[in-house]
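A single protein chain has been omitted from the complex, and every remaining protein chain is retained in its original position.
Moving on, here comes subunit A:
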Amino acid sequence: MIKRLVLGEAGIGVALVVLAGFFVIAAPNFATEQNLRNIMTQITLNTVLAVGMTFVILVGGIDLSVGSAMALCAVVSGTMMAGSHSAVTLLGAILVSVLVGGVVGWINGFVSEQWRVPSFIVTLAMLNVARGAAERYTDAATIYNLPAALNDFGTLTLLGVPAVFWVALLLAGIGWFVLSRTVFGRLIYATGNNEEAVRLSGHKTSRIKIAAFMIAGLTVGIAAVLYMARLNIASPILGQGYELNAIAAVVIGGASLMGGRGSMAGTFLGACLLGVLTNGLLLMGVSDFERQIITGLVILVAVVLDAYRLRLARKLAVTQPAKEPVPATVAS
């Protein structure tokens, strides 16, 4: 099974290498150190959001509220730290951002589980509530004058890699460890695959699912801080459509929206693929509209290829009498 997973990720990896190879030839200045750094900065936010989204999608949920929630985290935290030179305030504001994200995630998970409402609807509602709250909180004004220390962190590079991207890498690493090396991670997969079985084996699946939403919320809070560090502003209208990019990264990474299948490595590669695509197309001077079309097509191709791969995997596993067409065992 693990082999098959690796095979899946290898597929995305190959796609990424091919795409990058194409841009090296076709896009001017693509293969420069500065551009690599640009790509890393540009995929940071989506990577962080996609890490959290992976947990939610693995348990069979979806979180449409991440973009709006990110704006809410940013304006609450940004208002707190604006104009301040105190390190304590800065750290406090960062914590507040993560906390607000966590609370939003908890509400998403709790409401979905308590009243058995599809998370699609709950987080769609939250998308509106959080956006409205962010706008209400600031009267729709952009917050600026954020602490210089945060700004410095946003432009800092360590070993040639932007500091904000180190944070994204760290989070992806933690996510990978949790999913593949801990009991909790196994339970996440198991819940997505067969919730009933997990429940019958004595685990509270609602707790596991709520935890997944909270993890997504925490990553949203962190993404909000990274946004402020990079751009030195906090705006209540930031993050529109980010949820879709995060979902796209997870899906390109081979996850199933039915839950139970997917991986952190796949998600990370998915985010890289999207980032490299946008970057390369911009460098090639492809027009805005065409870029949108191509990005959409790439997402489509990725999921179609994935469906083929799955079918192949199922054929290989034909020794087992597969009554259920759902790929319930592929990831476990």
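Throughout what follows, a residue touches a chain if its C-beta (ideal position, glycine included) is under 8 Å from a C-beta of that chain, and two chains touch if they have at least 3 such contacts; residues count from 1.
We adopt the following convention: contacts and distances are computed from a predicted model.
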Among "Ribose transport system substrate-binding protein", "ABC transporter domain-containing protein", "Acyl dehydratase" or "HAAS domain-containing protein", the UniProt name of the subunit that does not appear here: "Ribose transport system substrate-binding protein"
Touch with the omitted chain, as defined above, among A:Phe153, A:Phe213, A:Tyr227 or A:Phe268: A:Tyr227
Contacting the left-out chain in the complete assembly, out of A:Asp63, A:Glu135 or A:Glu243: A:Glu135
Among A:Gly109, A:Gly185, A:Pro236 or A:Gly259, residue touching the chain not depicted: A:Pro236
Residue ranges of subunit A at the interface with the undisplayed chain: 27-30, 32, 34-35, 38, 41-42, 45, 128, 131-132, 135, 139-142, 144-145, 154-155, 227, 230-233, 235-238, 240, 278-279, 282-283, 285, 287-289
